[in-house]
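Yeah, one chain of the complex is gone here, protein chain that is, but the others are all in their spots.
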Amino acid sequence: MTVIKQRNIFEKISKDNVYSKLLEIFGSDYVTNKDVDLYPYSQDMTENKPHMPDFIVIPESKEQLIELVKFCNEYSIPIVPYTTGNNVGGLTIPDYGGIVVDFGKKMNKILHIDDNMMYALLEPGVTFGQLKKHLDENFPTLRYSFPNAPPYSGVVGNALLSGMTNLGAKIGSMADSINGLEVITVDGNVARIGSCFYGNDKAEDDSWWCRYPMPDLLGLFVNFQGMTGLVTKCAVQLWPKEPIEKPQLVVFFGLTDLGPFLREVGRADIVNDVAAFSVEVAKMEVGIPEPVKYPEEPFYTAVMPMTAKTENQMNAKLEILKDIIEKLNKEGTDIHLIDYSEFAKIFGLKALNIYNLPSQILSLHEYSGLTWFGAYAPTHKFEELIEKTDALYRKHGVPPFNYLKIMKGGHYGIFRPIIRFKKFTDQDKIVRLLEEIADVCIDLGCIPYKTPSWLTAKLRKKINPGWISLFEKIKHCMDPNNIFNPGRWNT
Amino acid sequence: MLNIEFPDDLISLSLYNIFSSRKDERKFIKHAKDWNKKIMLHIEPFYPVTVIFNGSNIRFERKEYPEPDMKVKLHINTMLDIANDRLNPFFAIEEGKMEIEGLGEDSEKIMRFYNIFVVSMQMAAQEPNVNYYEINKNTR
Partner (left out) sequence: MTETKDRDIYEKISKEDVLKKLTEIFEERNVTNKSGDLYPYSYDMTECEPHMPDFIVIPENALQLIELVKFCNSNLIPIVPFISGNNVGGLTIPENGGILVDFGKKMNKILHVDDNMMYALLEPGVTFGQLKKHLDENYPHLRYSYPFAPPYAGVVGNVLLSGMNNLSCKIGSMGDSINGLEVITADGEIVRIGSCFYGKDEAAPDSWWCRYPMPDLMGVFINWQGMTGLVTKCAVQLWPNPPIKKTYLAIVFGLTDVAPVMREVSRTDIIDDISAVSIEVVKMAVELPIPTKFSGEPDFASMFSISAKTKKQFKAKEEILFNEIENLNKQGKNVILVNADEFVKLFNLRVRCYLDLPSVVLPLVEYSGLTWFGSYAPSHKLEELIEKVNKLFNKHNITPFIYMKMMKSGHYAIFRPIMRYNKFKEGEEERYHMLLEEITDVCIDLGCIPYKTPAWMTEKMRKKINPGWINLFEKLKKFMDPNNIFNPGRWNT
């Protein structure tokens, strides 16, 4: 196992010489080493330990990045990719200093939308809001999807880290939506992966339509947190936009009623997504600053985007949904279905904010800190996960903020306890709670995504040695000098 | 002007939302001010809430008062049907979808109840703009 150690980057080459080289590559407007510029990149909203980078660069083209990678590889200088810094996992905190590459400022173009084969070719800095606007205005028959995250978070990062969006119940993990990548590997090579691999110098715009069927090199860059190379282009699948939209709201009066509901509704293959929240989160969303659940209130609420091509199709879906709820209630649950748009009109349009973009819960952002244990979860363990984390929240006197989803037609779930906190007062308590939650969830088979290093250290104890061996070997093969986001997964 | 106390439970908050868009409206003030009544509203499957009208104040309590002036019980979907004009409230009573106690023959009570609750719901439902941030420009 590669030992985490402090590196003295500027032994081999002086900081000044690095700076000169960066200026040469990127131009003086796009390089900085001033503390005041570096500071915002040194930390994020989580409890992960901050660390100052040595430089920020803002690239405009892949040619610049090729030069950067070659240079950094020669001198073992860490490179940390950054889009918007909104990941909840400390993934862009440069644990070993080095150079943070901010794609968000300039490498943020929507390069091509293919109407026929339904995909978008993007630079890494493209945001969800940007993509939605572009499609709404220019390709109104197509849609992408978006997560319950701010509109200024990055599309490519979400896909490369197998994020989940408001099409999760239909299409599953966003990693399955990647058609192709252009990456720069440690030797300065540019590789185009996927159907776009044809063409010695460049790919046709209309050639980014599929990940298969060649040997699947794409996996080398999925969920690797930037540890194996720099992604400079990414093609993601789009979907037809359906004209009939009738989102639904579901409320759950039994603590664990959500479990069977998610499983049944997932399998029925009728909703685009199920985003379920503890009622405390819903109350926070509609403006109650310190939400507490009262005994009579439901435990959970779920927002379910539903679309269809025709009214008949929508009515058929709703009929199936109502039958499922009726059946479950006969078996002892207490679940109720409400038309979401109508409900929100009467009871508070703020409730729609989680459904539409901007899809953000402001009260989450108002606190200085946000962290979570976000995991892919086995669906038969939902009840146990809810009960056990509930107990932990109470033990620490923190309101339970859980978020659950069902994915890809019921094949797997998402379980995500969320914690907002005041960075400079509550941090220790929150760190303890988060660790306990992590232990309980991992023990029940959950697999966290967007993992900070303290979490991967826990995972390593449970993962089969063969996997760890292969993973480390591949990392070493792809990045022998450990320049790409060193420290992630304890490398 | 009316003063509506900001509550912290889901159902009261929803009623707060329905009323507050009209709290400076002359018609609404005329009906709500000095009504001095306790109206218990039970929106199933949720819990009962009592709305207390006291002078210029409206507040909410998350409980059933022992002797409210009026008791109203209906399902959330019935409420949405009434709000969206799919169901006439009087038919709703006739069909047993809305249960009201304490209405009696008091025409003033009927009128105030109708104008405060039913009309407010219908107005909220008819609002075409669903962008929260446009409607609530003062929000942060």
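Observations
Letters A and B mark the chains in the order given here, with residues in each chain numbered from 1 onward.
As a working rule, a residue touches a chain if its C-beta (ideal position, glycine included) is under 8 Å from a C-beta of that chain, and two chains touch if they have at least 3 such contacts.
Here the structure is a predicted model, which is why all the values come from computation and not from measurement.
Partner chains of the missing chain, restricted to those shown and counted over the full complex, are A. Considering the full assembly, A:217 is the residue among A:13, A:52 or A:217 that touches the omitted chain. For the options A:23, A:110, A:255 or A:268, the residue in contact with the chain missing from this view is A:268. One of A:60, A:319 or A:428 touches the chain omitted from the figure, and that residue is A:319.
Only one of A:15, A:49, A:395 or A:473 touches the chain withheld from this view, namely A:473. Residues 116-119, 161-162, 173, 175-176, 179, 185, 187, 189-193, 195, 197-201, 203-204, 206-207, 209-220, 222-225, 227, 237, 239-240, 242, 263, 267-269, 308-310, 312-313, 315-317, 319-320, 323, 375-376, 378-380, 408-412, 445, 447-450, 462-467, 469-471, 473-474, 477, 489 of subunit A touch the missing chain (whole complex, contact as defined above).
Rule of thumb we're sticking to: only the chains that are shown with their structure count from here on.
Centroids built from CA atoms put subunit B at 41 Å from subunit A. Partner subunit A is touched in their complex by these residues of subunit B: 8-10, 13-14, 17-18, 45-47, 62, 76-77, 79-80, 83-84, 121, 124-125, 127, 130-132, 135-136, 140. On subunit A, the positions that touch subunit B within their shared complex are 251, 253, 279, 282-283, 286-288, 291-292, 294, 296-298, 334, 336, 338-339, 341-350, 352-353, 362.
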